[in-house]
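To keep things clear, I will list the structure first and then write my remarks on it.
Complex shown without one protein chain; remaining protein chains in place.
Labels A and B are assigned to the chains in the order they are written; within every chain, residues are numbered from 1.
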Amino acid sequence: MSSLQAKPERSRLQRALRQMRLDWVLYLLLAPTLAYFIVFRVLPIWNMRLAVYNFSGRRAWTWAGSKYFDLVFSTPLLFDILRNTLIISFMKYVLLFPFFALFAILLSQMQHRRLRKLTQVVSYLPHFLSWVVIAGIWISFLARDGAVNQIGTMMGLAPVDYMTSKAHIRWVLLLSEAWRSLGWDSIIYFTTIIAISPSLHEAAEIDGASRLQVVRYIVLPALVTPMITMFILNLGFFLNAGFDQVLNFTNNAVNSVIEILDTYIYAIGINQGQYSLATAVGVIKGFVGVALVLVTHFISKRVTGEGVW
Amino acid sequence: MKKFLALFLVMLLFTSVAAAQGIGTPEAPVQVTFLMKDVMPEEIDTVAVMDAYEKGLAAQGKYVDIVVLEAPAGRYVDVVPLAFRTGEINPDMIYFQGNTDAPVVNEGLLVDLTEYINNSEHLKNLLGDHSKMRLDNYPYLVWAAPASVSVPAIRKDIFAKTKTGEALLADPTVDNYLAFFRDLKESGLAKYAVSEDGSTGRMDSYFNHAFGVDSTIMKVGDKYVYSMVTDAEKAKLEFYALLYKEGLLDPDYITKTWDTMEQSFYEGETALITGRAGDVVQVYNTKVLSMYGDEGELKALPPAKGESQAFRSIDVTKEERGIAINADSPKEVQDAAFAILDFAASPEGRMIDLLGVEGTHYEIKDGVITFLPQKDAYWSRFFPTIDGLPEGLKLSKPVMSEPAVESLALAKEYYAQDLNVVLPEEMQPLYQAARSVYNEYASDFVRGVRTFDDWAEYVEKFNSLGGDQLSEYLATVIK
Partner (left out) sequence: MLKAKTRKLLTPGQILLSLAMVLFLLTILIPLLNILARSISDPQQSPLMKGLEVLPRGFSTLNYRIIFGHKVIVPSILNSLKITLIGTLLNIALTTTAAYVLIHRKLVMRKAIMGFLIVMMLFDPGLVPEYLVVRDLGLIGSHASIILVTAVNVYYLIIMMRYFEAIPGEMYEAARIDGAGHLRTLTSIVFPLAKAGIATITMFYAVARWNEYFKASIYLTQQSKTTLQVVLRQFVVLSDTVNLIGSQNLAEYNEFARVDYAALKAATIVVAIIPILLLYPFVLRYYTADIMAGGVKG
């Protein structure tokens, strides 16, 4: 028993317990939030077992097995529906994604303070409109004799009926989504930009950096973290693709290329009170979403060192 | 002694029969809770109607206390079925709409009304044939209303200026309809003859039978198929394609919604408007009268004549909406609830439901019922039908405007019954897929995006994506 061994090696567990005791205030602060999730999330998620039962409000639930999952997957149009869902999600969560940061950068570059503030306020407005209203606005924008085609004919282009064109409709979804969200979804990036230490800006000015160089070497690096976070989080909702929007923009001419999972479920469960079916879809989306987030999080951690946490 | 005994027995029989007919007592009326869309307990009119009903029933020896429950805020179809199924609300009489009742029935929560209706005094006479058929198939919802037939209508002033209008009324063949539409456009009376809200549903209402599209499910050869793939449907779509090509059908019909379609009509861009006979035609009529004066009044048009002549066949598998009685309520309350419904179908009940209460909504001067200003904001709390009023009533103003009444008469005259089946859950995806194919191809055919050379390809796709399997199923179910 040499006295060189001052203390016995502590096990991982003991070290952990010690840390927890030190951090007891933190756990206390976290407790209400965790309590919320346990009561209002975990318990309802336990109720999601409804997906394999037939719902009854007053009597016991009877076992339904995979019946409702079969309803989701037995549609002859499954391939088309999944294809549409993935393409539209890709367009919104990958293609459109960088433009929010771009918009924030442009905003921060505006020297005209009043105009910038006006732009901010006005660009946030469409976010508050329901898709019913936005569809009404866009349908008349894009009508054969609407604003877009009028400008097009002035430039010598033939008028196109965008809303009934299978080739164009997905881009219409993308652009209307951009129109609606550009302002609002860029807020996070804008707050990140203005939080960049002014001393960095001063240093760059002293070094004679051009505007573009400032953006490249100061602004963009600051945006990397929030962008990665947002990108990974959004991936969790990949199967959503925008039910409200598609429902309001679709019509018989183009439905086959924009029918997504949620609108299909709506069509077969419509008004029937198919609670189990809706729950089954929630289960599917949950598993897929978690898988996507975890995979991209770990890949991102490997590659860039940043993830969601 | 024998005579005395006989008399006593007769009296006993009489009183027991009378007692069986009666409900409750004046001191202890049977309480019936009632949940109905857009009917609020504190509304003055609602209180007045329920009071009048209670009095009317009391006069018949039925003592009830109608308690109107507050309808939840939010969409009725979202909130009420869920609340009812979980027991959050438990009314004795409850209104359903949007087909949200089927799961409730599957759980045995609603009363089978067959016996009640058969023994009823007034309801069984008030109900239309379509309602009776629906009750045969599905005896849980009762609804006294005209069949939901969409009838085309046009403004009288525009109609008067056409050269072919009279010929159309005299003999509404498809050719005459075509000539009429062309007339409307060429005379510059409107930009388009007809418009739609996304599909050809409204035109189908008055063109289906002319082309032989008799019902949702038709027998072709020895197979049962959906009408969507029949030659009759093809002929009809070819006609629509012609209308589209000649600019008689609004080229934007695919992207229009019900409100932009109506807007187009009110602006005078489209000549015809098609709406449900009765109440919707009434709304349209009121609007055009306010915009264009008396000459703008609507004229209802008959369905096109061809293979046969009728409005689109009416589904009789079940009522889409209606009032049901809670199976968990005590028998006494169920009886009382039905008594209320039967009273609503009686002449006295109809009168209160449609006209209101004397002194508040109307007064009687020299035997003529004249409406008071309060009547303008009044609407019926029970059934929408205008049938069943007491005979010989003289009204200063008809309950429904003339065009609305006209549309109802046409709907009744040209009524046809549909052949359809409620598909089991597992077949819903197949039906939805086949229907999607139809919607897509039909819109392509009508707009000329595809030629009818592709018809065979369409039928093939329809069948492979569900049509064949559905036909197989139909063969087992339809006798």
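Simple rule for what comes next: contacts are C-beta pairs under 8 Å (C-beta built on N, C-alpha and C of every residue); 3 or more make two chains touch, one makes a residue touch a chain.
Just so it is clear, the model here is predicted, and its values are computed rather than measured.
Undergrad: Counting contacts across the entire complex, name the shown chains the missing chain touches.
TA: A, B
Undergrad: I'm checking contacts with the chain that's been left out. Which of B:V174, B:A235 or B:V283 qualifies?
TA: Of all options in B:V174, B:A235 or B:V283, contact with the hidden chain holds for B:V283.
Undergrad: Of the residues in subunit A, which ones touch the absent chain?
TA: These residues touch the chain not displayed: 16, 19-20, 23, 25-27, 29-30, 32-34, 36-37, 39-48, 50, 55, 106, 109-112, 115, 117-129, 132-133, 137, 140-141, 146-147, 179, 182, 187-188, 190-192, 194-195, 197-199, 202-203, 211, 225-226, 229-230, 233, 236-237, 275, 278-279, 282-283, 285-286, 289-290, 293-294, 308-309.
Undergrad: So which bits of subunit B touch the chain we can't see?
TA: 38, 40, 43-45, 70, 72-75, 78-79, 82-83, 86, 88-89, 258-259, 263, 266-267, 283, 286-287, 289-291, 373-374, 376-379
We take it that only the chains that are shown with their structure count from here on.
Undergrad: Could you please specify the touching residues of subunit B with respect to subunit A in the complex?
TA: That would be residues 77, 81-82, 84-87, 98-100, 102-104, 107, 109, 198-199, 251-252, 254-255, 257, 260, 425-426, 428-430, 432-433, 436, 439-440, 442-444, 447, 449, 464-466 of subunit B.
Undergrad: Tell me, which parts of subunit A touch subunit B in their complex?
TA: 55-59, 67, 70-71, 74-77, 136, 139, 143-144, 161, 163-164, 251-253, 255-256, 259, 264, 267-268, 271-275
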